[in-house]
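All protein chains but one are shown in place.
Let's turn to subunit A:
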Amino acid sequence: MPNIVVVGAGVSGLTTAYLLSKDKANTITIVAKHMPGDYDIQYASPWAGANVLPMATASNSRWERRTWPQLKRLALEVPEAGIHLQKARVLRRTKDLEKLKTGVYSFDGLFMENPWYKSLFDDFRELSPSELPAEMASGCEFGSLCINTMLYLPWLVGQCRANGVVFKRGVLMHISEAASLSHAGVKADIIINTTGLMASKLGGVMDENVVPVRGQVVVVRNEAPYMLTKSGTDDADDEVCYVMTRANGGGTILGGTYQKGNWESQPDPNQALRIMRRVVEMMPEITNGKGVDGFDIVRHGVGLRPYRNGGVRIEKEKIDGTWVVHNYGHAGWGYQGSFGCAEGVAELVSEILNKPKL
């Protein structure tokens, strides 16, 4: 009976545990500093939108490609998961076209003309010129979805519980400590490292390639008729613009910022105002023409996307005599890559467990 300990209870850890728990032979324990319900700057998942706006390049599209069908099925068939279908519009500014070609942003894949992900959505279409605002060179529309993170994360916990996963709060100094934290009381066979941003600080991992990408948002009660984003803003290179309405009364997320290397946990009032102004400019109907004053604010928030230079790390490694499978560094695509990455982990787990006998 393989004994697995998952470190971290963000969307990556929960989805990985969920997938592994489908094999009844696996004994799984999740150990984490933060759990769904917590709001903390070290715990990125609750702060995310979240939605599906594929941002990988074609060559790295495996994770998002494999996740989309799973999330879509949940949206259609499992209302309690807190996901609903939403149309998405992606606008490409004329002034950004050159930059996009040189690959300045890490979410470039999203704004590519003729993107790889158009095959994922059967209603994908380019917008006609009449549908485009003045500064836009082009844009596309497709049927996507929006996830209410505060419902989805607990739903994942529930699914894990139904499969016998045990949850424990814990803080580790070194990844190898997880080996002795299995609820079964025996040494774990495999440790899954889904510590996100904290992978940069965790003993035994200490990944210097992991840096935060600060995202400030405003959560409002107003509703957006569809999800909208554009390739850049005039305010700053690291300020972006997007809006999405979460399922089941989760509020509407106005974003945002994309500040690489910024650890600041507190919202900046100036940025908040700029975010609101930008969204209202891009989508005036959201406040029925009342401008920024028409926003009914629930709260402001800041999340630190766990970005990794070199891309996500999904690989196995033996640390201090115990197998560790890493799954961290998802930047801003954690939810939309969650199932695909979990599958990658499951493959590595199988590789480890399927060992020949002397």
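Quick note on the criterion: a contact is a pair of C-beta atoms (placed from the backbone, for glycine too) under 8 Å apart; a residue touches a chain by one contact, two chains touch by 3 or more; residues count from 1.
Operating definition for what follows: contacts and distances are computed from a predicted model.
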Note to self: For the chain not present in this complex, what protein name does its UniProt entry give, out of "AP complex subunit sigma", "Copper transport protein", "Transmembrane channel-like protein" or "Peroxisomal targeting signal receptor"?
What the structure shows: "Peroxisomal targeting signal receptor"
Margin query: Using the touch definition from the top, which of A:R66, A:K87, A:K118 or A:H174 touches the missing chain?
Written below: A:H174
Notebook entry, point to check: Pick from A:R62, A:K99, A:H300 or A:K316: which residue touches the chain that isn't shown?
Noted result: A:H300
Check: Given the full complex, what residues of subunit A touch the hidden partner chain?
Finding: 1-2, 22-25, 27, 39-42, 171-174, 176-177, 179-181, 184-187, 189, 198, 200-202, 211, 214, 235-236, 239, 259, 262-274, 276-277, 292-301, 320-322, 347, 350-351, 353-358
